[in-house]
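Structure in structure tokens, see below.
Every protein chain except one is present and positioned as in the full complex.
Chain lettering (A and B) follows the sequence in which the chains are written, and residue indices restart at 1 in each chain.
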Amino acid sequence: MSKNLLSHRLFWPFAVLVLLLVLNIFFSNNFFRITVHDGHLVGTLIDIARRSAPLILVGVGMTLVIATGGIDLSVGSVMAVSGALACLLIGDLSDPHSVAGVLGAVLLALLLCLVLGVWNGFLVSVIGIQPIVATLILMVAGRGLAQLITDGQILNVSSDPYRVIGAGYFLALPVSVLIAAAVVLIASLLTGRTALGLLLQAVGGSPAASRLAGIQARGLTWLVYVIAAVCAGIAGLIYSSNVASADSNAAGNLIELDAILAVVIGGTALTGGRFSLSGTVLGAVLIQTLNVTTVSMGIPVEATLLFKAIVVVVLCLSQSPAFRERVFSRRKPALTKEAAA
Amino acid sequence: MTETKGDPDIDLGAQPSSNTGRTRSLNRRHVPVLATLSLLAFMYGLGVINYEGFDHPQVVLNVFVDNAFLLVVAVGMTFVILTGGIDLSVGAVVALTTTLAATLLEAGWPAGVVLPLALLLGTGLGLSMGAVIHYFKVEPFIATLAGMFLARGLALLIDRNSIPITNEFWVSVAQQRIRFDRGVFISSSVILALVVVLIAAIVLTWTRFGRCVYAIGGNADSALLMGLPVARTRIAVYGISGFCASLGGVIYSFYTLSGYSLHGNGLELDAIAAVVIGGVLLAGGSGYLFGTVLGVLVLGLIQTIITFEGTLSSWWTRIVVGALLFAFIVLQRVVTGVSAVRSGP
């Protein structure tokens, strides 16, 4: 039953994705061709997967935050911070090619992201500020922090171990894709094998009922903002490693909006409750495929914004009970309840 | 409204002790604006003490000149936030306006047609977002996000590159300077912005529409039961914000004499920050337009100080703005939350 529902919920995004892929056949000959080059898989599909990796990572964190009925606007800034700190530390290494040094830098960068997540979670769950407002603070200040770290420069690093994260290959597959896959896997295990998923959905689905069921939401809410920040941090490392530099302005620019969009496309309602990590992955891949398709069709990349606007409008209207009531106003079982009360 | 439930310090009405309740809460409402005002004075004092030439009147006037467009955009944002909403599309609308205006002017359209057309476009976009928000109960955040994509996308579609504006009218307005004694001056855009501020302040304080804006922000359900035109008002504030954004775009195109689809990137954040720092409650229903003006000035003065300092880099602006946002949001929380905390969970 639930499997049917799940596939039903993701049917349209999936159909759009397939349609886009099919469209590409007509516009680019080698679209589906995957060749082995220097022992690496190469091809447009691989390229889409590589480009999707940061968005998938950010989307995973965003999904959990949205499941609790919150939102995190600061993910783009956190990406910039993480890349900036990693590049700064690696630049300061006596040997930028030392694996241990790079590992230390990466871990420190993620630690800083964790602290930023703790900050967001603190504002939302302890002080009780609306999530949009609370994360707005870091959205504004975060990029400044990133620029402070890099001293306003675009920090270029040449470090082979660091380069592996975003541009390397392992077993013929891009490392970034493997990282994203690993994070998705960990997140699914964390939410599926422990009770985290259940409790998050309960908190987002009905805060009052879950409180009376003994769920203490504060710690859970706090946790998801930390997870979201760490996911964004990893995405920031991939981005910065891929371009071998830290660009505090470009890193993760507007990615919070794309991530929210990916989550919504994936069938997780912005009001919280049931979430779907696989849906978010699908949404993220769809968005990247869309970007690639518009390029291969010769449409300027900018037109994707228009398309996104349309997608957001359609999806939100289809999720809006008020819209459905106005359009399909025949059936109104809700009134019966009102009368009985 | 539940916040006031059981507030033990406030006595029943007829007793004189209600006066103490009154003074305290009146002060409470003015606390954020007073805080912003003191902050502004402090920053100005800091500048005057530390930097040579900071006390020149032109320094202050330049804050107005450089931020006239932001002021206008923030005025529109104030209306929206007072109803408890938010408008993320303003930066994109600024870009769309400048791009559209520049393109049409380049094509030889007269300024007298381009100007109203640009304003109409922004207003129309705002009104339609308002309609979606009100009738379909889509969250303002999402609806205006779609508006942002749409406006930015349209702008990029029109032209990806920066287009210079050479239209005579535009150039003459841009170069117009209103000069005072001692050689100080302001641009005509400043006058325009101040007129907008004045009209908006009058509308908010002296008209039924303005009071309805506050009422919706206070409690939209109550406003409806009180027989106020909630639908019309809520749609109108997004229209006003759209209008102000496109007017801000026009002013921006005076300022830069160009149209560019990437203009106004992140402007929505500046506008929201200015409004919040100005003491307007993000939940709606409380705050003054005067506060927004102060908020814009604070943002402008931060930039001025950083320019004067020279050794401080521009990214400090963002960090300071973020810190101020945090301070004011917590301040708001304290000011509004006092009675709620006192009466228990």
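One rule holds for everything that comes next: a contact is a pair of C-beta atoms (placed from the backbone, for glycine too) under 8 Å apart; a residue touches a chain by one contact, two chains touch by 3 or more.
Throughout what follows, contacts and distances are computed from a predicted model.
Between the listed names "Histidine kinase", "Sugar ABC transporter ATP-binding protein", "Ferrous iron transport protein B" or "Serine/threonine-protein phosphatase", the UniProt record for the complex's undisplayed chain reads "Sugar ABC transporter ATP-binding protein". Screening B:Leu37, B:Leu70, B:Val190 or B:Ala223 against the full complex identifies B:Ala223 as the residue touching the chain left out. Screening A:Asn24, A:Ser52, A:Gln201 or A:Thr304 for touch with the missing chain picks out A:Gln201. When the missing chain is restored to the complex, the residue among B:Lys137, B:Arg208 or B:Arg232 that touches it is B:Arg208. Residues touching the missing chain, restricted to chain A, are 1-2, 193-196, 198-199, 201-202, 205-206, 208-216, 220, 273-274, 332-333, 335-336, 338-341 (touch as defined at the top). Residues 1, 3-7, 10-14, 18-19, 21-22, 24-26, 29, 202, 206-208, 211-212, 214-215, 217-219, 221-223, 225-228, 285-286, 339, 344-345 are the ones on chain B that touch the missing chain.
The rule is simple: only the chains that are shown with their structure count from here on.
Look at where the CA atoms of chain A average out and do the same for chain B: the two points lie 30 Å apart. By the touch criterion stated above, chain A contacts chain B in their complex at residues 71, 127-130, 132-134, 136-148, 151-152, 248, 257, 260, 270, 300, 302-309, 312-313, 316-317, 320-323, 326.
In the complex of the two chains, the chain B residues touching chain A come out as 86, 132, 135-139, 141-143, 145-150, 152-154, 156-157, 160, 261, 269, 272-273, 282-283, 313-323, 325-326, 329-330, 333.
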